[in-house]
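A protein chain is absent from this complex, but the other protein chains hold their places.
Chains: A and B, in written order; residue numbering restarts at 1 for each.
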Amino acid sequence: MNASEGQIHPTALVAVGARLGRNVSIGAQSIVHPGVEIGDGTVIQEHCSIGLPGVDAGSPLVIGPGSLIRTHSVIYGGSVLGERLETGHHVVIREKTRAGINLRVGNFCDIEGDCAIGDYSRFHGYAHVGKGSHIGNFVWLFSLTTATNDPLPPSLLNVPVVIEDGAVVCVGVTLMPGVVIGKGAFVSAGSCVRESIPSGAVVAGLDGHVVNHVSQLLHLPSGLRHPWMRHYRKGYPPEAVARLEKLEKEILENRFTLKTENE
Amino acid sequence: MNASEGQIHPTALVAVGARLGRNVSIGAQSIVHPGVEIGDGTVIQEHCSIGLPGVDAGSPLVIGPGSLIRTHSVIYGGSVLGERLETGHHVVIREKTRAGINLRVGNFCDIEGDCAIGDYSRFHGYAHVGKGSHIGNFVWLFSLTTATNDPLPPSLLNVPVVIEDGAVVCVGVTLMPGVVIGKGAFVSAGSCVRESIPSGAVVAGLDGHVVNHVSQLLHLPSGLRHPWMRHYRKGYPPEAVARLEKLEKEILENRFTLKTENE
Partner (left out) sequence: MNASEGQIHPTALVAVGARLGRNVSIGAQSIVHPGVEIGDGTVIQEHCSIGLPGVDAGSPLVIGPGSLIRTHSVIYGGSVLGERLETGHHVVIREKTRAGINLRVGNFCDIEGDCAIGDYSRFHGYAHVGKGSHIGNFVWLFSLTTATNDPLPPSLLNVPVVIEDGAVVCVGVTLMPGVVIGKGAFVSAGSCVRESIPSGAVVAGLDGHVVNHVSQLLHLPSGLRHPWMRHYRKGYPPEAVARLEKLEKEILENRFTLKTENE
């Protein structure tokens, strides 16, 4: 049953048309559909459905090397997902999603398709990424983030959100259609963001107003302070450090000029 | 593995007592329990549990023709679900639910049983429909809607909500026990509804107060305006159009007399 040894479990169902790299593991009861291409060393755990045919059935699914897809995950055909992808359990990723390297997606997340996601982004549990969302590099979406896209529900309008590099969206936040979360901005827990947010801004409250610059966010007992890439580099591979340092500088640039409601 | 061709996958487990219509497909690893009756042309995808025995084990489950049950769905015995039902992935529908035609239920939804649901209703992801809820026709529940039923938690009291035809409940809304959401009312994102809402009302804020009539809700760039059945008929089958037009008229009836907090 253990899928960690580069083996295809006898109860796994792998389509003839699927292309598996070296040392790929497919766990018990998992299903790999035709048109799936899985990179070297990737582990698919148990009970997964990989390459499920969607609206554009037949277009291939690419999962990069070194990835880990946890149990009960569902990934549709028609996406290209970069190396070292990690999904939690019971994840859904719909078609036409393009993700960079080392995306991590928590348990029960739902990525609704047509999304573009950069490198090294991290989504926690129950994050819901609406169709067409644009998400940058090093972005954090904490639990129960909802990125909407319909400005007059229900309608056929589609106005997805944009989340720029290094932004942090805390638990229980709703992002209304079309908002742009600027580079390195920080959205506090429970906020509802109705307007775009400048780079480096901290927003809070149900109306998501700007209260501060992230460089003012600190944790007194430890002395740690934002931007978070100052103190949180563990969990990122070494090759990402130079990009994190560059991003930190860019976020700090406007720290003396940002307009907040405290002024 | 592809369950779209009217076939029972060799790894599917179909009980002797189950009755399958013509061209029913059962996907790999899915399980159909005794007492299940599945209509013609219905597709059950992979990893599902259909007709799971619940508190009244043995009572049958009816799934209407032309339905699509996506992967990892769980539907208990003892419900009657109308034709052209569609579920997302990882959905749970408990016993004694009665649903009309063409209900669509998004990923990770939980319908807790003893519910009555009309025709053509649409629930998005993570919607939680408490036990005993009454939901009309053409109702929209967006992501993370929670329909509660216990007025003094925890207790054995059960005071479920009622949602009338054409009502729209936006993302992240909590409906407190016993509230009635009137015909065509619109509950804005993040509201907590503690009192019943008149037909056609728009409510907003944490206290869910009435701010407007839905006919005042519009999207400037496109010129689209509520009631939503004016502009959103796609996605409904042709036979539903006359009912949508009738519903639109009914919702507009009180637009000059509704009391709001803006007056």
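Just so it is clear, contacts are C-beta pairs under 8 Å (C-beta built on N, C-alpha and C of every residue); 3 or more make two chains touch, one makes a residue touch a chain.
Just so it is clear, the model here is predicted, and its values are computed rather than measured.
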Check your understanding: Among B:9, B:70, B:90 or B:213, which one is in touch with the chain left out?
Key -> B:90
Revision key, fill the gap. Where A:33, A:47 or A:213 are the choices, the one touching the absent chain is A:47
Exercise for review: Spell out, residue by residue, where the missing chain touches subunit A.
Suggested key: 1-2, 4, 11, 28-29, 45-47, 71-72, 88-90, 107-108, 122, 125-126, 140, 142-144, 168, 170-172, 189-190, 206, 217-219, 222, 224, 226, 228, 231-232, 234
Review point. Contacts of subunit B with the missing chain: which residues?
Key: 11, 13, 15, 29, 31, 33, 47, 49, 52-53, 72, 74, 90, 92, 108, 110, 126, 128, 144, 146, 148, 151-157, 172, 174, 176, 192, 206
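Here, only the chains that are shown with their structure count from here on.
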**Study point:** Between subunit B and subunit A, distance of the C-alpha-averaged centres to the nearest whole Å
**Key:** 28
